[in-house]
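Sharing a structure below in structure tokens format, with a few things to ask.
With one protein chain removed, the remaining protein chains of the complex are shown where they sit.
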Amino acid sequence: MKSQWPDRFLAVAGVLTQSLVYITMLLPPIIVVGASLTAGNSMVFPPEGLSLRWYHEAFQNTAFMNAFVMSLELGFAAMFLSLAIGFAGAYGMDRYRFFGRETLRATALSPLIVPVVVLGIGLLQLLTAIGFGQTFFGLLIGHVIITLPYVVRTLTTSLALLDRSYEEAAANLRAAPHVVLRRVTLPLLLPGFLSAGIFAFVISFGNITLSIFLGFAGAETLPVQIFTYVEHSYDPTLAAVSTMVIVLTVIIMLAIERIAGMDKVL
Amino acid sequence: MKVNFEDVSDAGSAKQAAPILRLDGLSKHYGDVIAVEDLSLDVADGEFVSLLGPSGCGKTTTLRMVAGFIKPTAGRIGIAGKDVTALPPYKRDTGMVFQNYALFPHMTVAENVAFGLENLGVERSERMTRVHEMLRMVELDHLSDRRPAALSGGQQQRVALARALALQPALLLLDEPFSNLDAQLRVRLREDMTRIIERIGVTTLFVTHDQEEALALSDRIVVMSTGRVEQIGSPGEIYERPSSRFVADFIGQCTILDGTCADAAFRSVNGLRLPFEAPPWRLFAGAASRTCTGGRGGRS
Partner (left out) sequence: MNSSSVAARGTVRVGPSGRYAWIALTAPLAIVLLLFLVVPILSLLRASFFEGDRSFNASGVSLEHYLRFLTDSYYLNVMLDTLGYGLATALLCLVLGFPTGYALARAKPHWRRWGLIIIILPLTLSLVIVVFGWLVVLGRQGLVNQVLVFTGLIDKPIRLLFNSPAVIIVLAQQFLPFMVLSVMSVVGHIDPTLEQASANLRANRWTTFRKVIVPLSLPGILSGLTLVFVLSVSAFITPRLIGGHRVQMLGSLIYEQIIVLLNWPFGAAMSAVLFTVTLTITLIVNKWLKSHPG
């Protein structure tokens, strides 16, 4: 038998590393939530007494509230567009073998690894050139591009896991192809649709890197508004706004988990 | 092996009417792989025919070609006197029970059974009547509002049968419907299903790898191996007079002896002598002409 110490060391190091990882993951959001509840005037931890005054402050802040509404609208619009385009594409790639299929799939997944500055500048340039610079459309199309990888991947997996015998049974029961799609395929893909859609919404809602290039005065998304605020100063109002986003995101993620299981999305 | 059409029509209970299912030189190749090769078969009205063989013999491929899920490489398929070779699945007059039943999990039992009727545009009130009629037939009317997941395997199978028969198809297709059930349940459900099928008198094509099922249920059995038909005949014929070593080996319990033929008798390699005039045993020529194989039927 070889010496035991490397085993012990490995076990202890493993436990320590994992604890560190989970703490680090949770730390920033927890600190923000904690700081938002302070009764004092500055961002310190632990907070100086508890109060909801900064939430009141946040709701009074029209810039934040407008940005919040803007982000919600953008998130929903991007989600629906991305789902429609992504599903049609994923369905086509699943059911047919055609030239360029793998290229299309790889391209649809690639926005994840294209540096956002590259995509942002390129899009900004193109949109300006075709007269869509500084429009909601431009911002929306950018968000569709960055949410597509998640939608295409999730729906591709759902389609691949779908038992074809359901569709065959429907066809055997005289259902024409469009009836099979509407009454069997789509309902059975519902969990995949929901998680893809929710994830697309969350990604769009939180995006800062692309919005900062494509946003414009009057169409600041919430993350952009927070960014501009942070660059100058930060007070507990920011923590209150951020907490609202954190709570919203966590609720949405738990919803995905309930509906489909997280492992299907990623 | 070629199917002899004269033999086929003699073998069944002599039906002169046009066949419900006619397969004519049906083949399916995947590149160099042969799934089904030159299969011809007529199934008469009301007949129960089994496709029997081991895994990979082409029986399921054949069934799926009949249903329209697989396009044949060559040959023609006729259902109820109509050439359906080029028709999509939803334009073929078949009802299929899938191996895993494929009950729609997002619909209730009644909605599952009604699905086909809706596609045919059957009016609502008539649809309801028919659905409950079918569910009563399989004795599941009391569970019509349940989801399939809340049913036992046996109940699911009966719903699948009711759903397939609700359209009154010309041809019922059964794809190993008993393979997902435990052994005890299997025999009971087999009897239930036969009773229903006999009562309705629907023509049935049944795919199985279980010789016992095939022997118990069929009017005729098509024994297949590596995409080719080995023998077509009634259960008795298949059992008593297997036409090849493969069939003898696959059906029943039999002893197969290798040996040589000489002096109007068969002599096995370990010395057992069987005179030609003393059945029950059959002789199959091996590939090498001087070697014969004797098979003894295992009837007890």
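Should a chain be cited, it is by its letter among A and B, assigned in written order, with residues numbered from 1 in that chain.
Methods note: contacts are C-beta pairs under 8 Å (C-beta built on N, C-alpha and C of every residue); 3 or more make two chains touch, one makes a residue touch a chain.
Keep in mind it's a predicted model, so treat the numbers as computed, not measured.
Residue in contact with the omitted chain (choice from A:37, A:58, A:77 or A:93): A:93.
Across the entire complex, the residue among A:74, A:173, A:196 or A:222 in touch with the chain not shown is A:222. What subunit A contributes to its contact with the hidden chain is residues 1-4, 6-7, 9-11, 13-14, 17-18, 20-22, 24-29, 31-32, 35, 42-45, 84-86, 88-89, 91-93, 95-98, 104, 107-108, 110-126, 128-129, 141-142, 144-145, 148, 152, 164, 167-168, 171, 177-178, 180-181, 199, 202-203, 205-209, 212-213, 222-223, 226-227, 230-231, 234, 238-239, 242, 245-246, 249-250, 252-254, 257, 261-263, 266.
The definition used in the following text is that only the chains that are shown with their structure count from here on.
Spacing of subunit A relative to subunit B, judged by their CA centroids, is 51 angstrom. Of all residues in subunit B, those touching subunit A in their complex are 67-69, 88-92, 94-96, 98-100, 102-106, 115-116, 119-120, 163-164, 167. Partner subunit B is touched in their complex by these residues of subunit A: 163, 165-166, 168-177, 179, 183-184, 187-188, 190.
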